[in-house]
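The other protein chains are all here in position, but one chain of the complex has been omitted.
Labels A and B are assigned to the chains in the order they are written; within every chain, residues are numbered from 1.
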Amino acid sequence: MAAVTSTPVDLSAAFVMAPTVLGDWLVILPPALMITAGALLMMVRHRMHLHVRIAIPALLLLVLVDAALLFKVATQGPVTMMMGRWLPPFGIAFTVDLFGALMNLVAGTVAFAAGIAALKDINDSGRRYGFFPFLMLLMAGVSGAFLTGDIFNLYVWFEVLLISSFGLLILGSEREQIDGAMKYAVLNLIGTTLFLISVGYLYAIFGTLNMADIALKAREIEGAPLMTLSALFILAFSMKAAAFPVNFWLPASYHTPRITVSALFGGLLTKVGIYALMRVMVMLFPLQREELSLVIGLLAALTLIIAALGMLAQDDMRRMAGYAVIVGIGNMLAGIAVGTVAGISGALLYALHSILAMTALYLVIGRAAALTGTFSLTAAGGIYRVAPGFAFASLALFLAVAGLPPFSGLWPKIMLVKASLDIGAWWLAGTILLSGFLTTVALGRIFLLAYWRPQTKAEGRGEAGETLAQDRQTLWPLYGLIAIITLFGLLPEGPLGLSQLAAEGLLQPVSYIQSVFPAGGAQ
Amino acid sequence: MEFVLACLVGAFFAAAIYLLLSRHTVRMLLGIAILGNAVNLLIFTGGRLTREVPPIIGSGLDTLTAGAANPLPQALILTAIVISFSFFAFLLVLTYRAFQELGTDDTDEMRLAEPKNDPLPPAGY
Partner (left out) sequence: MNTLIFRTVAPFLTALMILFSVFVLLRGHNEPGGGFIGGLIAASAFAIYGIAYGVAAVRRAIIVHPMSIAGAGLLLAVVSGLVSVFAGVPFMTGLWIYPSLFGVEVPLATVMSFDVGVYLVVVGAITSIALALEEREED
């Protein structure tokens, strides 16, 4: 096919002509690295001794790359790379601002911790089903979602992480897991379909999928059905984030897989939904968010109360943790509803705290079940006598989850309460505090029954104890996460300052847009 | 023409939602398949319906001929089809396994993960 070129083609009309700086590759490296590692692991799927040797260094590398990316973004502002050299808004852009980079680093850290915890928790049969390849692909999806600057590409990353989460959820194919996976799969698929519908409408309205371009156009466009579009996006992302009234898939499924998988899911998946909601509603459609703030606020309040009550009603500790994840979602939604710099940075900070704390919470529960032989609060007991050190670490984590000083949950909660009082939404502030109180009661009950209570005759003892042997190795990632949470609680200035800057960048995405369109304007 | 297709999309959505409301997993699966098609048709219609030239650069030319159709919605649909196809394949296997393992296709009876007689936590020791 010899193409006849009649005229010399002006490449600069279609291509980014400036040479790519090597440092810009950091933008694409996290998902590319994870896909490469996942592909390698799929190729050697039967040689299981290789899995650990590939997966753990890859995850460590991911954390380092994420940290380097955050450093670059924090010092130089948002970074953009156009896939395939095509000029924006036509090519797919990967644009990273402080918001995306922060979420990405924390998510990478949690994945590393979960990878180490999996060394003991996931046995050979779990590895044969492909735990590590699925973990790599899940992280590719998660980091791709945090880094992309194109809304359809965001949808694709959502699907990548969704399909790998299916694989992780049914690891081992036990009957309970299949039951949970059925509900998780169907409802999440409907959620992403809603997202796809919204993207279709968005393209019909704007004629572009590049987020920076949309952000520019959304502030000027008139007479477009943006409210409908925003409502659709809120519904779709609420479903992903498990906000009331579309949260019921989460407590139905998150307690069924292995505890490490639960920990990963509880930490990461819902937060990707919140990330997308903030990206779309705060950065792209600020006016519509303003209009819908009462609706979002009511959703937040209902989520907070229903989930806290759900926590109180559970006997199974894992299901209680599932509701704890939803309480966190309610707090973040409250921040989005408030919408001021303080509110958004509170929500972001809460998201970061929640990624760490929820993963640690599931790991603590897994360890507690290994010590007592049961997940049931009726039967568990006596942990404090067996393992006092672990009991103290758990108490620290419970305080952090409940938002009590001196741990990481405190600062975002103070910011959220103050931000809602500042705009006069006393009811929202009250709900946050009430829900925090109920969470404290529920977690206090775990500590009281499973830790302080003298050993009871546990009927299920030994069943879970076999799968989770008394290995110190499972504890390192747990203690690592709790140490980060404590540090974050004691020295909050760094994260606070960064989240403030990230929230400002999200509300006034000037530098984000400038990074995509260096010349200043679109086209 | 848009009107007809809009009605068709509506009919697809209605059928999909009706099927999804069913308690039987196989019907829900069919509902999901129809829902995916409804969305694809919606994006297709949203990308304007024209009788214009297909967006293919002819041999000997450098640019598209004037009035060519917009290829992007089609590209989006293609991606969405691929994704919904793979999800459908996965769900098919999952539903089949669920039927084999749980012995039912009625979601009301799938209460293994959330047992009906789940005890409340004790109020004290």
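As a working rule, contacts are C-beta pairs under 8 Å (C-beta built on N, C-alpha and C of every residue); 3 or more make two chains touch, one makes a residue touch a chain.
Please read all numbers here as calculations on a predicted model, not as lab measurements.
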Touching the absent chain in the whole complex: find that residue among B:Leu21, B:Val82 or B:Leu120. B:Val82
Would you indicate which residue among A:Val16, A:Leu135 or A:Leu304 is in contact with the undisplayed chain? A:Val16
Out of A:Leu62, A:Met82, A:Ile329 or A:Leu377, which is the one that touches the chain we can't see? A:Met82
Identify the residues of chain B touching the omitted chain, counting contacts across the whole complex. 82, 86, 89-90, 92-93, 96-97, 100
Name, in rising order, the residues on chain A that touch the hidden chain in the full complex. 1, 16, 19-20, 22, 24-25, 28, 32, 35-36, 38-46, 81-85, 94, 130, 133
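The rule is short, and it goes like this: only the chains that are shown with their structure count from here on.
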Where on chain A does chain B make contact in their complex? 1, 3-7, 9, 152, 156, 159, 162-163, 166, 170, 173, 175-176, 178-183, 185-186, 189-190, 193, 196-197, 199-201, 203-204, 209, 251-253, 255-256, 312-316, 376-378, 445, 448-449, 453
Residues of chain B that touch chain A when the two form their complex: 20, 25, 28, 32, 35-36, 39, 42-43, 46-47, 59-62, 72-73, 76, 79-80, 83-84, 86-87, 90-91, 94-95, 97-98, 101-102, 107, 110-114, 118-122, 125
